[in-house]
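Here the complex is missing one protein chain, while the rest keep their positions.
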Amino acid sequence: MLDRALNLLGWLVVLFILGPLIVIIGGSFTTTPYVAFPPAGFTLRWYVQLMHRGDFLHSFVISVVLAVACSAGAMVLGVAAVIGLHRHGFTGKRFFRAFLMSPLVLPTIVTGVALLQFYYLIDLDAPMTGLLIGHVLITIPYVVRTVGAGLVQLDPAIEEAAESLGAGALRTLLKVTLPAIAPSIMAAVIFVFITSFDQATVSIFLAGPDVMPLPVRIYNYIDFAVDPMVAAVSTLLILFAFGIIALLQKLLGLNKAMGVGA
Amino acid sequence: MSTRHRRAELLIYLAPVTIFYIGFLILPYLMVLRLSLFRFSSMRLYVPEFTLANYAAVITDPFYLGLMARTVGLGLIVTLVSLLLGYPLALKIARAGPAMKSALIAITLSPLLINLVVRTYAWLVLLGDTGVVNTWLRGLGLIGAPLPLGGNLFSVVIGLVHICLPLMALSLIGVLERIDNALIDAADSLGASRGRILWRVILPLSLPGIGAGSLLTFSFAISAFVTPALLGGNRVSTIATLIYEKFTFSANWPVGATLVVVLLVINTAVVVLHGRLFKEG
Partner (left out) sequence: MADSTPPPSLAIADVHVSYGAFHALRGIDLAVARGEFVALLGPSGCGKTSLLRTIAGFVQPDRGAVMLNGRDVAGLPPRRRNIGIVFQSYALFPHMSVLDNVLFGLECRKVAKAEAAARAERALGLTGLSHLADRRPRQLSGGQQQRVALARAIVIEPDLLLLDEPLGALDKQLRVQMQTELKSLQRRLGVTAVFVTHDQEEAMSMADRIVVMRDGAIAQLDTPEALFAAPNTAWVCEFIGAGNLLRGPLASEGGLRRLALPPGSDIAVPANDDADATVLQVPFDKLRPRVAGPGEGLEVTGRRFLGATVELQLASEFGTIRAHLPPAEAHGFPFGGRAHVSASPDHCRLLPDR
């Protein structure tokens, strides 16, 4: 009885999780001027309309450029930090690690506001730079966590073996350590890219009228109209996300990538 | 390698990120703190004169006290609902066979990879007066007038639960999977019904996961901005939406900064409380 009730409730929750996404995808093909589900008829006109929206396309390009730049920045700073933590013991190491993870714990809206007023204070009037700094800041913890987990699993003997064979510190790093943790580096890049690409809260505070990432563009548009064109762009973003899930699954197995023991 | 060499190497690795954090995390946060102590001016954003007036206002004004109570209340409701929905889901996943488990985990986690704005938009579409749910219910003849599903506390809670559920489920799956099946067999052999096993064995053993998931959910819910702003239809204000308002439309930065500090204090208090409640031992 109880088992059956819980099981049914479990299925309802699955429906609750997936339902809205299904409604959006289905509704993006509706012929009605509002999102209907099941869709009334079938049309691609909302997708066509989207393709004619220069502002959305521009925002998409900005989001991609931002996510790529953010990945590069967060990886350089994050991987260096993780390797430093891995290779050296020093007092306060645990504290330093917690410090690196702190942007994940701090509310994103606070980070957004803090940067907003700080840029005003130092007179930084370059939205792209400002956005990039904000995105790198909130994505470094993902690098520290994912690459850090990869390094913990690495057998320390392989680095010692390389050094015993005469490899210098730099050669060991480039030829042994980094290739050995390549899967976790790949996972970190993907996480950082998605997080940056999807970031809305920080971006809302830091975007400018000419530098508006896609989530902010959608946010502003929704505030003004809820028509099926947003369903169309949402569908594309959902497909994009599932593409990345598939990629992750293929590269490392999703459960492992998400840190869930299955 | 000599000690000096090692020091130099460590510096090369850690200096860039440290400088970056000091410049763009610590300094901005300190500046917000400073801002909260400045006087508001309607001419300029603020006047750099130190005052505790903002704090005095926030702590005594019934409007702000109500705001804080509402925000904490929202956080508690979202946490409770996420727990009630997440627990059966996590149980189901923990008990499923390998293939079903992978599929369910993928489904549970997939929202994490989908844009927050998109997910919020989906609920906007579903819950509006002329939204999908009301249209269905009217089509079925179950209701005459649309139910007030959108633009209120209800829709904000639903939207936030939808976002927090994967975080909650993740925390729960972790602990549920670690419960030894022999414990359940043992309880069964001692005469315990399914309900008693759930209540006396599984639930107590999953408390750490409940604690961790609730902490994540609560912290997220009280500081969420996009979801209450879009789904609340200007009628549901939380600390976070008011912070946005103070820093944009009304341009009252000192009070906005004070609210930021309040939000951080609540967050820290919850983390400390969690640490106390779920101390190992």
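Going by the order they are written in, the chains are A and B; count residues from 1 in each one.
The criterion applied here is as follows: contacts are C-beta pairs under 8 Å (C-beta built on N, C-alpha and C of every residue); 3 or more make two chains touch, one makes a residue touch a chain.
Just so you know, these numbers come straight off a predicted model, no measurement behind them.
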Visible chains in contact with the missing one: B
Which of B:62, B:97, B:144 or B:204 contacts the chain that the document leaves out: B:204
Sites on subunit B contacted by the missing partner chain, in the whole complex: 180, 182-183, 185-193, 196, 200-201, 204-205
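Please note the rule applied: only the chains that are shown with their structure count from here on.
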Geometric centre distance via CA averages, subunit B-subunit A, whole Å: 17
Residue ranges of subunit B in contact with subunit A within the complex: 1, 6, 9-10, 12-14, 16-17, 20-21, 24-25, 27-29, 31-32, 35, 45, 85-86, 88-89, 91-92, 98, 101-102, 104-126, 128, 130, 132, 135, 162, 165-166, 170, 173-174, 177, 194-195, 198, 219, 223-226, 230, 240, 243-244, 247, 253, 256-257, 260, 263-264, 267, 271
Residues of subunit A defined as touching subunit B within the complex: 1-3, 6-7, 9-11, 13-14, 16-21, 23-24, 27, 34-37, 76-78, 80-81, 83-85, 87-88, 90, 96, 99-100, 102-103, 105-111, 113-118, 120-121, 133-134, 136-137, 140, 169, 194, 198, 200-201, 204-205, 215, 218-219, 222-223, 226, 230-231, 234, 237-238, 241-242, 244-245, 249, 254-255, 258, 260-262
